[in-house]
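Pasting in a structure now, in C-alpha coordinates, and then I'll have a few things to ask.
All protein chains but one are shown at their positions in the complex.
On to subunit A.
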(Lines give C-alpha, C1' and ligand atoms only; values in the text may rest on other atoms or scores of the structure.)
Protein backbone atom coordinates (compact mmCIF):
# COMPACT_ATOMS: atom_id res chain seq x y z
CA UNK A 1 0.00 0.00 0.00
CA UNK A 2 1.47 3.35 -0.98
CA UNK A 3 1.73 6.17 1.48
CA UNK A 4 -0.80 8.89 0.79
CA UNK A 5 -0.81 12.32 2.29
CA UNK A 6 -3.96 14.31 2.70
CA UNK A 7 -4.59 18.03 3.08
CA UNK A 8 -7.76 20.00 3.62
CA UNK A 9 -6.80 22.13 0.62
CA UNK A 10 -7.50 19.12 -1.58
CA UNK A 11 -10.86 18.18 -0.09
CA UNK A 12 -12.58 18.00 -3.48
CA UNK A 13 -9.96 15.79 -5.12
CA UNK A 14 -9.71 13.58 -2.05
CA UNK A 15 -13.50 13.27 -1.89
CA UNK A 16 -13.55 12.32 -5.57
CA UNK A 17 -10.96 9.60 -4.94
CA UNK A 18 -12.72 8.25 -1.86
CA UNK A 19 -16.11 8.20 -3.59
CA UNK A 20 -14.58 6.17 -6.39
CA UNK A 21 -13.06 3.65 -4.01
CA UNK A 22 -15.58 0.87 -3.32
CA UNK A 23 -13.49 -0.51 -0.47
CA UNK A 24 -13.46 2.80 1.40
CA UNK A 25 -17.17 3.29 0.71
CA UNK A 26 -18.07 -0.16 2.00
CA UNK A 27 -15.79 -0.03 5.05
CA UNK A 28 -17.20 3.28 6.25
CA UNK A 29 -20.85 2.55 5.47
CA UNK A 30 -20.72 -0.74 7.34
CA UNK A 31 -18.84 0.69 10.31
CA UNK A 32 -21.01 3.81 10.61
CA UNK A 33 -24.26 1.84 10.32
CA UNK A 34 -23.04 -0.40 13.13
CA UNK A 35 -22.02 2.51 15.33
CA UNK A 36 -25.31 4.33 14.80
CA UNK A 37 -27.28 1.24 15.79
CA UNK A 38 -25.12 0.59 18.83
CA UNK A 39 -25.49 4.14 20.03
CA UNK A 40 -29.26 4.05 19.66
CA UNK A 41 -29.55 0.73 21.47
CA UNK A 42 -27.23 1.74 24.29
CA UNK A 43 -29.31 4.74 25.29
CA UNK A 44 -32.38 2.48 25.22
CA UNK A 45 -35.22 4.14 27.03
CA UNK A 46 -33.05 6.62 28.87
CA UNK A 47 -34.26 10.19 28.89
CA UNK A 48 -31.53 11.15 26.47
CA UNK A 49 -32.65 14.76 26.11
CA UNK A 50 -32.33 15.38 29.84
CA UNK A 51 -28.93 13.69 29.92
CA UNK A 52 -27.69 15.73 26.94
CA UNK A 53 -28.94 18.88 28.63
CA UNK A 54 -26.99 17.89 31.74
CA UNK A 55 -23.87 17.14 29.70
CA UNK A 56 -24.13 20.46 27.88
CA UNK A 57 -24.55 22.34 31.15
CA UNK A 58 -21.55 20.66 32.77
CA UNK A 59 -19.39 21.62 29.82
CA UNK A 60 -20.82 25.14 29.66
CA UNK A 61 -20.15 25.66 33.36
CA UNK A 62 -16.59 24.41 32.99
CA UNK A 63 -16.00 26.73 30.06
CA UNK A 64 -17.57 29.69 31.84
CA UNK A 65 -15.00 29.25 34.61
CA UNK A 66 -12.19 27.98 32.40
CA UNK A 67 -9.35 30.32 33.48
CA UNK A 68 -10.08 29.73 37.16
CA UNK A 69 -10.51 26.00 36.74
CA UNK A 70 -7.21 25.70 34.90
CA UNK A 71 -5.44 27.42 37.77
CA UNK A 72 -7.23 25.20 40.26
CA UNK A 73 -6.29 22.14 38.21
CA UNK A 74 -2.66 23.21 38.15
CA UNK A 75 -2.58 23.82 41.91
CA UNK A 76 -4.23 20.50 42.74
CA UNK A 77 -2.12 18.52 40.31
CA UNK A 78 1.04 20.08 41.70
CA UNK A 79 -0.14 19.32 45.23
CA UNK A 80 -0.60 15.71 44.11
CA UNK A 81 2.90 15.59 42.70
CA UNK A 82 1.94 15.98 39.02
CA UNK A 83 4.10 18.53 37.23
CA UNK A 84 2.07 20.89 35.10
CA UNK A 85 3.36 22.53 31.91
CA UNK A 86 1.67 25.12 29.72
CA UNK A 87 2.11 25.16 25.97
CA UNK A 88 0.92 28.00 23.78
CA UNK A 89 1.00 25.90 20.66
CA UNK A 90 1.75 22.40 19.44
CA UNK A 91 5.36 23.15 18.77
CA UNK A 92 5.95 24.28 22.33
CA UNK A 93 4.11 21.22 23.64
CA UNK A 94 6.31 18.95 21.53
CA UNK A 95 9.38 20.70 22.85
CA UNK A 96 8.26 20.30 26.45
CA UNK A 97 7.63 16.59 25.97
CA UNK A 98 10.91 16.12 24.13
CA UNK A 99 12.80 17.85 26.93
CA UNK A 100 11.14 15.65 29.53
CA UNK A 101 12.23 12.63 27.49
CA UNK A 102 15.76 13.96 27.08
CA UNK A 103 16.11 14.68 30.79
CA UNK A 104 15.59 10.96 31.31
CA UNK A 105 17.81 9.94 28.38
CA UNK A 106 14.75 8.33 26.90
CA UNK A 107 15.15 6.51 23.58
CA UNK A 108 11.71 5.00 23.39
CA UNK A 109 8.26 6.41 24.05
CA UNK A 110 5.08 4.33 24.18
CA UNK A 111 1.89 6.20 23.45
CA UNK A 112 -1.70 5.78 24.44
CA UNK A 113 -4.28 7.28 22.11
CA UNK A 114 -4.18 11.06 22.04
CA UNK A 115 -5.69 13.22 19.32
CA UNK A 116 -3.91 16.31 20.67
CA UNK A 117 -0.60 14.54 20.08
CA UNK A 118 -1.75 13.87 16.50
CA UNK A 119 -2.74 17.51 16.17
CA UNK A 120 0.77 18.64 17.13
CA UNK A 121 2.59 15.88 15.19
CA UNK A 122 4.38 14.70 18.31
CA UNK A 123 5.65 11.44 16.83
CA UNK A 124 7.47 13.15 13.99
CA UNK A 125 8.96 15.68 16.41
CA UNK A 126 10.26 12.97 18.74
CA UNK A 127 11.64 10.87 15.90
CA UNK A 128 13.57 13.87 14.64
CA UNK A 129 15.20 14.06 18.04
CA UNK A 130 16.11 10.39 17.79
CA UNK A 131 13.37 9.23 20.14
CA UNK A 132 11.18 6.43 18.90
CA UNK A 133 7.44 6.93 19.48
CA UNK A 134 5.27 3.86 19.23
CA UNK A 135 1.47 3.90 19.25
CA UNK A 136 -0.06 1.28 21.53
CA UNK A 137 -3.76 1.69 20.80
CA UNK A 138 -4.45 -1.14 18.37
CA UNK A 139 -5.99 1.10 15.74
CA UNK A 140 -3.26 3.71 16.10
CA UNK A 141 -0.66 0.93 15.96
CA UNK A 142 -2.05 -0.32 12.65
CA UNK A 143 -2.26 3.17 11.23
CA UNK A 144 1.32 3.84 12.29
CA UNK A 145 2.52 0.55 10.79
CA UNK A 146 0.79 1.55 7.56
CA UNK A 147 2.33 5.05 7.68
CA UNK A 148 -1.08 6.68 7.74
CA UNK A 149 -2.95 9.03 10.01
CA UNK A 150 -6.17 8.15 11.90
CA UNK A 151 -9.36 8.37 9.85
CA UNK A 152 -11.64 8.65 12.90
CA UNK A 153 -11.02 10.17 16.32
CA UNK A 154 -12.23 7.11 18.25
CA UNK A 155 -11.49 4.33 15.79
CA UNK A 156 -8.30 5.39 14.00
CA UNK A 157 -8.17 2.39 11.65
CA UNK A 158 -11.88 2.26 10.81
CA UNK A 159 -11.01 2.72 7.12
CA UNK A 160 -9.30 -0.68 7.07
CA UNK A 161 -11.06 -4.02 6.82
CA UNK A 162 -9.87 -7.38 8.11
CA UNK A 163 -8.04 -8.33 4.92
CA UNK A 164 -6.23 -5.02 4.74
CA UNK A 165 -5.21 -5.32 8.39
CA UNK A 166 -3.97 -8.85 7.80
CA UNK A 167 -1.82 -7.60 4.91
CA UNK A 168 -0.38 -4.75 6.96
CA UNK A 169 0.44 -7.01 9.90
CA UNK A 170 1.99 -9.55 7.56
CA UNK A 171 4.06 -7.03 5.64
CA UNK A 172 5.27 -5.05 8.62
CA UNK A 173 5.48 -7.58 11.44
CA UNK A 174 5.68 -10.93 9.72
CA UNK A 175 2.47 -12.46 11.06
CA UNK A 176 0.60 -15.06 9.03
CA UNK A 177 -1.97 -13.83 6.52
CA UNK A 178 -5.28 -14.64 8.10
CA UNK A 179 -8.85 -13.47 8.66
CA UNK A 180 -8.62 -14.66 12.26
CA UNK A 181 -9.09 -11.48 14.26
CA UNK A 182 -8.16 -13.14 17.54
CA UNK A 183 -4.87 -14.30 16.09
CA UNK A 184 -4.02 -10.82 14.86
CA UNK A 185 -5.03 -9.18 18.11
CA UNK A 186 -2.93 -11.65 20.09
CA UNK A 187 0.03 -11.03 17.79
CA UNK A 188 -0.24 -7.26 18.17
CA UNK A 189 -0.64 -7.66 21.90
CA UNK A 190 2.53 -9.73 22.07
CA UNK A 191 4.45 -7.22 19.97
CA UNK A 192 3.27 -4.32 22.10
CA UNK A 193 3.88 -6.03 25.44
CA UNK A 194 7.59 -6.15 24.74
CA UNK A 195 7.60 -2.50 23.83
CA UNK A 196 5.74 -1.48 26.98
CA UNK A 197 8.37 -3.18 29.14
CA UNK A 198 11.19 -1.44 27.27
CA UNK A 199 9.66 2.05 27.03
CA UNK A 200 11.30 4.91 28.91
CA UNK A 201 8.32 7.27 28.80
CA UNK A 202 4.59 6.78 28.38
CA UNK A 203 2.55 9.52 26.69
CA UNK A 204 -1.23 9.53 26.99
CA UNK A 205 -4.14 11.82 26.34
CA UNK A 206 -6.75 12.93 28.87
CA UNK A 207 -10.53 12.69 28.59
CA UNK A 208 -11.45 14.75 31.64
CA UNK A 209 -9.12 16.74 33.88
CA UNK A 210 -10.85 17.31 37.20
CA UNK A 211 -10.00 20.71 38.68
CA UNK A 212 -11.20 20.16 42.24
CA UNK A 213 -9.13 17.02 42.79
CA UNK A 214 -6.29 17.30 40.28
CA UNK A 215 -7.31 13.97 38.69
CA UNK A 216 -6.71 12.95 35.10
CA UNK A 217 -9.37 10.60 33.70
CA UNK A 218 -8.54 8.34 30.80
CA UNK A 219 -11.20 6.31 29.00
CA UNK A 220 -10.08 3.26 27.03
CA UNK A 221 -10.87 -0.32 26.11
CA UNK A 222 -7.65 -2.14 25.47
CA UNK A 223 -5.66 -1.68 28.67
CA UNK A 224 -2.97 0.04 26.67
CA UNK A 225 -3.85 3.27 28.40
CA UNK A 226 -3.29 1.71 31.78
CA UNK A 227 -0.02 0.16 30.61
CA UNK A 228 1.15 3.45 29.11
CA UNK A 229 0.43 5.31 32.31
CA UNK A 230 1.78 2.74 34.78
CA UNK A 231 4.61 0.71 33.26
CA UNK A 232 7.21 3.26 32.06
CA UNK A 233 8.98 5.22 34.82
CA UNK A 234 7.68 8.52 33.43
CA UNK A 235 4.15 9.37 32.34
CA UNK A 236 3.36 12.48 30.32
CA UNK A 237 -0.34 13.30 29.86
CA UNK A 238 -1.08 15.83 27.16
CA UNK A 239 -4.40 17.56 26.60
CA UNK A 240 -6.14 20.63 25.22
CA UNK A 241 -6.99 23.25 27.83
CA UNK A 242 -10.72 22.75 27.24
CA UNK A 243 -10.79 19.24 28.72
CA UNK A 244 -11.07 20.50 32.29
CA UNK A 245 -14.22 19.88 34.34
CA UNK A 246 -14.98 21.48 37.67
CA UNK A 247 -16.01 18.63 39.96
CA UNK A 248 -15.43 14.91 40.24
CA UNK A 249 -19.21 14.52 40.20
CA UNK A 250 -19.26 16.06 36.72
CA UNK A 251 -17.46 13.01 35.35
CA UNK A 252 -20.10 10.24 35.58
CA UNK A 253 -22.70 11.95 33.35
CA UNK A 254 -20.07 12.90 30.79
CA UNK A 255 -18.59 9.40 30.88
CA UNK A 256 -22.05 7.86 30.41
CA UNK A 257 -22.65 10.13 27.43
CA UNK A 258 -19.19 9.63 25.98
CA UNK A 259 -19.08 5.84 25.83
CA UNK A 260 -22.66 5.44 24.62
CA UNK A 261 -22.29 8.14 21.99
CA UNK A 262 -18.93 6.86 20.80
CA UNK A 263 -19.22 3.09 20.63
CA UNK A 264 -22.56 2.27 22.22
CA UNK A 265 -20.85 0.89 25.32
CA UNK A 266 -22.39 1.30 28.75
CA UNK A 267 -18.89 1.47 30.19
CA UNK A 268 -15.47 1.00 28.70
CA UNK A 269 -13.24 -1.88 29.77
CA UNK A 270 -10.88 0.54 31.48
CA UNK A 271 -11.48 3.84 33.18
CA UNK A 272 -8.26 5.25 34.61
CA UNK A 273 -8.07 7.99 37.22
CA UNK A 274 -4.55 9.27 37.59
CA UNK A 275 -3.99 11.44 40.60
CA UNK A 276 -0.28 11.21 41.41
CA UNK A 277 3.01 9.51 40.66
CA UNK A 278 3.88 6.35 42.58
CA UNK A 279 3.71 6.96 46.30
CA UNK A 280 5.97 5.50 48.91
CA UNK A 281 5.12 1.90 49.58
CA UNK A 282 3.21 1.49 46.29
CA UNK A 283 4.30 -1.35 44.04
CA UNK A 284 3.82 0.18 40.66
CA UNK A 285 3.20 3.35 38.74
CA UNK A 286 5.56 5.91 37.26
CA UNK A 287 7.88 7.86 39.49
CA UNK A 288 7.08 11.05 37.58
CA UNK A 289 3.82 12.30 36.11
CA UNK A 290 3.59 15.39 33.92
CA UNK A 291 0.57 17.19 32.53
CA UNK A 292 1.03 19.30 29.40
CA UNK A 293 -1.83 21.72 28.81
CA UNK A 294 -1.99 22.81 25.18
CA UNK A 295 -3.71 25.96 23.97
CA UNK A 296 -3.01 25.89 20.24
CA UNK A 297 -5.74 28.31 19.18
CA UNK A 298 -8.26 27.28 21.82
CA UNK A 299 -8.10 30.49 23.84
CA UNK A 300 -8.79 32.38 20.64
CA UNK A 301 -11.95 30.32 20.12
CA UNK A 302 -12.77 31.05 23.75
CA UNK A 303 -12.87 34.80 23.10
CA UNK A 304 -15.92 34.50 20.86
CA UNK A 305 -19.15 33.77 22.72
CA UNK A 306 -20.61 31.85 19.78
CA UNK A 307 -17.56 29.87 18.67
CA UNK A 308 -16.95 29.00 22.31
CA UNK A 309 -19.48 26.19 21.95
CA UNK A 310 -16.93 24.35 19.82
CA UNK A 311 -14.92 23.76 23.01
CA UNK A 312 -17.71 21.80 24.68
CA UNK A 313 -16.70 18.76 22.63
CA UNK A 314 -15.84 15.58 24.55
CA UNK A 315 -14.49 13.84 21.41
CA UNK A 316 -17.00 11.01 21.14
CA UNK A 317 -17.12 10.99 17.34
CA UNK A 318 -20.92 10.57 17.19
CA UNK A 319 -21.15 13.53 14.80
CA UNK A 320 -18.96 11.78 12.24
CA UNK A 321 -20.68 8.43 12.76
CA UNK A 322 -23.98 10.07 11.84
CA UNK A 323 -22.72 12.38 9.11
CA UNK A 324 -23.87 11.41 5.60
CA UNK A 325 -20.85 13.19 4.14
CA UNK A 326 -18.24 11.59 6.43
CA UNK A 327 -19.85 8.18 5.89
CA UNK A 328 -19.30 8.54 2.15
CA UNK A 329 -15.90 10.21 1.92
CA UNK A 330 -14.24 8.80 5.05
CA UNK A 331 -11.96 10.54 7.48
CA UNK A 332 -8.81 11.03 5.43
CA UNK A 333 -10.60 13.12 2.84
CA UNK A 334 -10.85 16.00 5.30
CA UNK A 335 -7.06 16.11 5.55
CA UNK A 336 -7.21 17.24 9.17
CA UNK A 337 -6.57 15.60 12.53
CA UNK A 338 -10.24 15.93 13.41
CA UNK A 339 -12.49 14.88 10.50
CA UNK A 340 -16.26 15.06 10.10
CA UNK A 341 -18.55 17.77 11.45
CA UNK A 342 -16.56 18.52 14.62
CA UNK A 343 -13.44 18.74 12.50
CA UNK A 344 -15.10 21.15 10.12
CA UNK A 345 -15.92 23.54 12.97
CA UNK A 346 -12.64 23.04 14.84
CA UNK A 347 -9.97 22.76 12.15
CA UNK A 348 -10.47 26.31 10.78
CA UNK A 349 -9.40 27.61 14.21
CA UNK A 350 -6.41 25.30 14.43
CA UNK A 351 -5.23 25.72 10.84
CA UNK A 352 -6.85 28.91 9.55
CA UNK A 353 -9.58 29.27 6.94
CA UNK A 354 -7.15 29.62 4.09
CA UNK A 355 -6.34 25.92 4.26
CA UNK A 356 -9.72 24.73 5.49
CA UNK A 357 -12.20 26.88 3.58
CA UNK A 358 -13.89 23.91 1.89
CA UNK A 359 -14.66 22.16 5.17
CA UNK A 360 -17.51 24.31 6.51
CA UNK A 361 -19.30 23.91 3.16
CA UNK A 362 -18.84 20.13 3.16
CA UNK A 363 -22.17 19.64 4.88
CA UNK A 364 -25.75 19.60 3.65
CA UNK A 365 -26.70 21.10 7.03
CA UNK A 366 -28.90 18.05 7.57
CA UNK A 367 -28.53 18.49 11.32
CA UNK A 368 -27.75 14.85 12.16
CA UNK A 369 -24.54 15.91 13.92
CA UNK A 370 -26.26 18.45 16.15
CA UNK A 371 -29.04 15.98 16.90
CA UNK A 372 -26.69 13.34 18.33
CA UNK A 373 -24.06 15.56 19.94
CA UNK A 374 -24.01 14.50 23.61
CA UNK A 375 -23.21 18.03 24.77
CA UNK A 376 -25.54 19.73 22.30
CA UNK A 377 -23.00 21.68 20.29
CA UNK A 378 -25.01 23.56 17.64
CA UNK A 379 -22.75 22.21 14.90
CA UNK A 380 -24.90 23.29 11.91
CA UNK A 381 -25.10 26.86 13.25
CA UNK A 382 -21.34 26.90 13.73
CA UNK A 383 -20.81 25.62 10.19
CA UNK A 384 -22.91 28.52 8.91
CA UNK A 385 -21.01 30.91 11.17
CA UNK A 386 -17.73 29.72 9.61
CA UNK A 387 -19.21 30.09 6.13
CA UNK A 388 -19.91 33.70 7.08
CA UNK A 389 -16.34 34.10 8.26
CA UNK A 390 -15.08 32.54 5.01
CA UNK A 391 -16.87 35.09 2.85
CA UNK A 392 -16.02 38.00 5.13
CA UNK A 393 -19.45 38.54 6.66
CA UNK A 394 -18.69 37.22 10.14
CA UNK A 395 -17.02 38.94 13.05
CA UNK A 396 -13.61 38.57 11.45
CA UNK A 397 -12.00 36.77 14.35
CA UNK A 398 -11.07 33.52 12.64
CA UNK A 399 -7.70 33.37 10.93
CA UNK A 400 -8.15 33.71 7.18
CA UNK A 401 -11.58 35.35 7.42
CA UNK A 402 -12.82 36.48 4.01
CA UNK A 403 -10.58 34.11 2.08
CA UNK A 404 -13.47 32.58 0.18
CA UNK A 405 -15.06 35.83 -0.93
CA UNK A 406 -14.90 36.35 -4.66
CA UNK A 407 -16.16 39.40 -6.49
CA UNK A 408 -18.24 37.24 -8.77
CA UNK A 409 -20.04 35.36 -6.01
CA UNK A 410 -20.54 38.44 -3.86
CA UNK A 411 -22.07 40.20 -6.88
CA UNK A 412 -24.35 37.25 -7.53
CA UNK A 413 -25.69 37.39 -3.98
CA UNK A 414 -26.13 41.15 -4.24
CA UNK A 415 -28.11 40.50 -7.41
CA UNK A 416 -30.23 37.94 -5.59
CA UNK A 417 -30.78 40.44 -2.80
CA UNK A 418 -31.89 43.12 -5.24
CA UNK A 419 -34.39 40.82 -6.96
CA UNK A 420 -35.77 39.44 -3.71
CA UNK A 421 -36.25 42.89 -2.23
CA UNK A 422 -37.99 44.31 -5.33
CA UNK A 423 -41.22 42.31 -5.50
CA UNK A 424 -42.43 43.62 -8.83
CA UNK A 425 -39.09 42.89 -10.46
CA UNK A 426 -39.20 39.44 -8.85
CA UNK A 427 -42.67 38.75 -10.26
CA UNK A 428 -41.66 39.97 -13.69
CA UNK A 429 -38.45 37.95 -13.62
CA UNK A 430 -40.05 34.70 -12.48
CA UNK A 431 -42.87 35.15 -15.00
CA UNK A 432 -40.36 35.60 -17.80
CA UNK A 433 -38.42 32.53 -16.63
CA UNK A 434 -41.65 30.56 -16.94
CA UNK A 435 -42.35 31.91 -20.42
CA UNK A 436 -38.85 31.05 -21.54
CA UNK A 437 -38.86 27.61 -19.95
CA UNK A 438 -38.23 25.98 -23.31
CA UNK A 439 -34.92 27.82 -23.39
CA UNK A 440 -33.81 26.59 -19.96
CA UNK A 441 -30.48 24.87 -20.44
CA UNK A 442 -30.61 21.13 -19.99
CA UNK A 443 -27.05 21.28 -18.67
CA UNK A 444 -26.56 23.09 -15.39
CA UNK A 445 -22.98 22.43 -14.37
CA UNK A 446 -22.40 19.62 -11.96
CA UNK A 447 -26.08 19.38 -11.00
CA UNK A 448 -26.98 17.78 -14.32
CA UNK A 449 -24.11 15.29 -14.22
CA UNK A 450 -26.34 13.31 -11.90
CA UNK A 451 -29.82 14.78 -12.25
CA UNK A 452 -32.05 16.31 -14.86
CA UNK A 453 -32.23 20.08 -14.88
CA UNK A 454 -35.21 21.62 -13.13
CA UNK A 455 -37.42 23.59 -15.50
CA UNK A 456 -39.41 26.61 -14.41
CA UNK A 457 -43.14 25.92 -14.54
CA UNK A 458 -45.04 27.80 -17.23
CA UNK A 459 -46.87 29.89 -14.65
CA UNK A 460 -45.69 31.15 -11.27
CA UNK A 461 -47.53 30.62 -8.02
CA UNK A 462 -48.12 34.37 -7.93
CA UNK A 463 -49.98 34.08 -11.24
CA UNK A 464 -51.85 30.92 -10.26
CA UNK A 465 -53.05 32.48 -7.03
CA UNK A 466 -54.26 35.57 -8.87
CA UNK A 467 -56.26 33.41 -11.29
CA UNK A 468 -57.55 31.25 -8.44
CA UNK A 469 -58.74 34.28 -6.52
CA UNK A 470 -60.41 35.76 -9.60
CA UNK A 471 -62.24 32.47 -10.19
CA UNK A 472 -63.43 32.38 -6.61
CA UNK A 473 -64.70 35.95 -6.77
CA UNK A 474 -66.57 35.13 -9.97
CA UNK A 475 -68.13 32.04 -8.36
CA UNK A 476 -69.19 34.03 -5.32
CA UNK A 477 -70.78 36.68 -7.51
CA UNK A 478 -72.76 34.06 -9.34
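As a working rule, a residue touches a chain if its C-beta (ideal position, glycine included) is under 8 Å from a C-beta of that chain, and two chains touch if they have at least 3 such contacts; residues count from 1.
Here, contacts and distances are computed from a predicted model.
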Identity of the absent chain, which is to be given by its UniProt protein name, from "Sulfurtransferase", "Predicted secreted hydrolase", "Amino acid ABC transporter permease" or "(Fe-S)-binding protein": "(Fe-S)-binding protein"
Which one touches the absent chain: A:132, A:212 or A:393? A:393
With the full complex in mind, choose from A:34, A:130 or A:454 the residue touching the hidden chain. A:454
Missing-chain contacts on subunit A, rising order, are 12, 15-16, 19, 49, 53, 324-325, 328-329, 361-368, 370-371, 381, 384, 386-391, 393-394, 404, 410, 413-414, 416-417, 419-421, 423, 426-427, 430, 433-434, 445-457, 459-465, 468-469
